[in-house]
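What follows is a short report on a single structure.
Only one protein chain is missing; all other protein chains are in place.
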Amino acid sequence: MGRSTRKAINLLVIAVIVALGVLGLLPLIWLLYSTAVNGLPPLLEKGLSFITDLPPTPMSTDIGGIAPALVGTLISSSIATLLAVVSAVISSLFTREYMYSRISGFIEAVVRSFNGIPTIIVSMYVYTTVVLWMGEPNVVAASIALLIAVLPTAHYYLSSALRSVEERYREAALSLGFRRIHVLRYVYLGVARRQVASGILMTFIRAVGETAPLLFTMGFLTNSVFQGLNRPGNAISLLIFIYALSPYTNYHTVAWGAALLLLILVLIPVLLIEVLVKEARK
Amino acid sequence: MRKGDRAFYLLLVPSLFSSAILMLILIHVTTVSLPAFVDRGLSLLTSVMWSPPTQDYGLLPALVGTILTSLISIVVVTPISLSIMFLVGDLLPRGLSRVFHRLVEVMGALPTVIYGLWGGFTLSRFLHGTVYTWLHDYLSYIPLFSCRPLSGQNILTAGVVLGISMIPYASSLLIEGYRAIPSRYIETAYSLGFYRFETYGLVTSIMKPLLIASIMLSMSRALGETTIVALTIGNAYVASPCLLSPGITVSAWIVSQFESAFIYPGALPALYAGALLVMVLSLLLSFLGIMLISKWRGVIYG
Partner (left out) sequence: MSCVVEARDLVVRLGGRTVLSGVNLCIKHNSISVIMGPSGSGKSTLLRVINRLIELNPEAEVSGRVVIMGKDIYEWDPYELRRYVVLVQQEPTPFPNLSIFDNVALPAKLNGVARSREEVEKLVRWALEKVMLWDEVKDRLRKPPTVLSGGQRQRLCIARALVLRPEVLLLDEPTANIDPANTLKIEESLKELKEDMTIVLVTHMPHQAARVGDFIYVLYNGKIIEEGPVGEVFLHPRHEVTTKLLERVL
C-alpha cells in the first residue's frame, strides 16, 4: 500500500472513531437536555409542593406531587444500601483475607455471575416468597429485592477497595498485634476509606435507580405519603415507569418532573464521588 | 489455614449469602416453570398465541423480541464503545481524555428508567419522523424494514436505547482491557512505522477475546433488561421479523402478565419458562464472558 493511501485511510479511521465516540456521548447530552426541558415546568409550577403533595388522579387538572415516591425511594434505597454494604464488607473481607482459598474463588465467581440474573426475576422471586407470605406488597419486600439487586455492585466496589490496600500495611498492623477486626477497621476501611465511601455511594446510586426489582414488591401507594414498612409504598423510578406507560398526559408531565428529581438524586452522589477521587489524587 | 481459625467460619457464613440466594432463585424458577415444559413441549417455544381463556401459551413473540433487541443493542454498542476506548486510551490528550471518561461514567450512573423515558418519548418520536420513514420508503424490500412504522415505539427503538444504555458498561470493560495491554506492544508497532489505524488494527486483534467477552457480557445484560424495553418497544404480542413493528420481550411480557398469571391456570409456569430461558442464557453468557476475560489477562501478562 502506498504511503498516501495509508495516510488517507489513517485519517478516515480516526475521523470515524471520533464521530462514533461523539455519537456515543450525544445521548447523554440529549437525555439531560430533554429531562431538564420536560421536567422543569412541573417542578417550577409546583415548587416545593411537588415533593410534598400526593400524586394526581387521571382527570385532575392539578399535577400534584410525588411525596410517597420520594419517601419510598429514600427509605428502601437506604435499607438496601446499608444491608448490601454490611454484607459486602464481610464477603470482601473474607475474599481478601483468604485470597488464595478455593472458597474465595467460588464466592467471587458467584457474585460476578449474579449480574447474569435479570432483576425482574429477583422481583418475581421476592414476590412469591416475601410478598405472598406477608399478604401484600410492602416496603420491606421492596428493600429486600433492591438488596439482592445491588449486592453484586456493593461487593465489586468494596472488594476492589479492600484489595487496593497494600499488603505491607496489613503486615505492619498484624506485626503490632492488631486483631483481625482492628485490621478491618483501621487498615482496610481506614487506608481505603475514600474507595469505600465511593463504593457505598455507587451502591446507593444503583439502588435509587433500579426499577425492575420494585415492580411486584413495592405496591403503588398514591393516597398517602407513608403507611409503614410492612405496608405498600412507592418509589420515584417505579412512578416514572408506571406513569410513562399510562395514557394520561398529566401523568406524563409528572413522570418527567419525577425524572428530573431522580436525576438530581443520582447526580449528587456522583459529584461527591468526584470530590472524593479528586482529594485522593492530591 | 491453621485449625482453630474461627474467624474463617464466622465470616464464611455471611459471605455465602449471595451464593445461597442465587441457588434459591435458580431452584425457584426451575421448579415453577417445569410443568410448562412438560405439558406443552415444543409448542411453548413455537406458538405465537398467548390466550389465557383457552389456556394457549406460546412464547415465540417474546423470545423473538428478546433476541432481536439484544442483537440490535450489540450492533449499536460495540463500534461505539470500541471508538470510546481508542479515544480515551490513546487519541485524546490527557485532560480531555479524563473528562470524556468521566462523562461516560456519569452516563453509566443514570437510572435505566430515565433512558426508557427518554427513549420512549423523545428518541422514538425523532427516529419515527426521520430514520424510520426513510428506511421504510427506500429499503422496504428488506424484510427487516418491510412494515410501515406506525409509531416510534418498536423493536428497533428498544434495541437502540438498550445499546445506548450499555455504552458505559462496555466502554469501561474495554478501556480497562486496553490499559492492561503492556505498552511494549504498542511501542513496537509505532517503532515499526505503523500508522495509527494499523496500530489500532493490531490492538484490536490483541483484544479480540476481550471484545468477544464484552459482547457476551453486554448481551447477557440486554437479554434480561426490563425497564428500557417495556417503555420503548410498544408492547405488542406479535412475532414479526420486521424491526419497525412494535413487539415484546420476555421481561416486558412478565411485567404486563405476572400478576394476572396467578389467576389463570397454566399461565405462571409458561411465564416462568420464559424467565428460565432468559436467565440460563444470560448466566451462561455472563459466566463465559468472565472466564474469557480472566483467560485473556493470563495470556497478556504471561
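What to note about this one:
Each chain carries a letter (A and B) given by its place in the written order, and its residues are counted from 1.
As a working rule, a contact is a pair of C-beta atoms (placed from the backbone, for glycine too) under 8 Å apart; a residue touches a chain by one contact, two chains touch by 3 or more.
Remember, predicted model here, so these are calculated numbers, not experimental data.
The chain not displayed here makes contact, within the full complex, with A. Touching the missing chain, out of A:L31, A:I75, A:V150 or A:V191, is residue A:V191. Contacts to the hidden chain, counted on chain A, fall at residues 100-101, 168-179, 182, 186-187, 190-191, 193.
By our rule, only the chains that are shown with their structure count from here on.
Measuring from the averaged C-alpha position of chain A to that of chain B gives a distance of 18 Å. Residues of chain A touching chain B in their complex: 6-7, 9-10, 12-14, 16-21, 23-25, 27-28, 30-31, 34-35, 38, 87, 90-91, 93-95, 97-98, 101, 103, 106-107, 109-122, 124-125, 127-129, 148, 151-152, 155, 180, 202, 205, 208-212, 215-216, 237, 240-241, 244-245, 252, 255-256, 259, 262-263, 266-267, 270, 274.
On the side of chain B, the complex with chain A involves touching residues 1, 7-8, 11-12, 14-19, 21-22, 24-25, 28-29, 32, 79-84, 86-87, 91, 100, 102-104, 106-107, 109-118, 120-123, 164, 167, 171, 195-198, 200, 217, 220-221, 223-227, 230-231, 251, 254-255, 258-259, 272, 275, 278-279, 282-287, 290.
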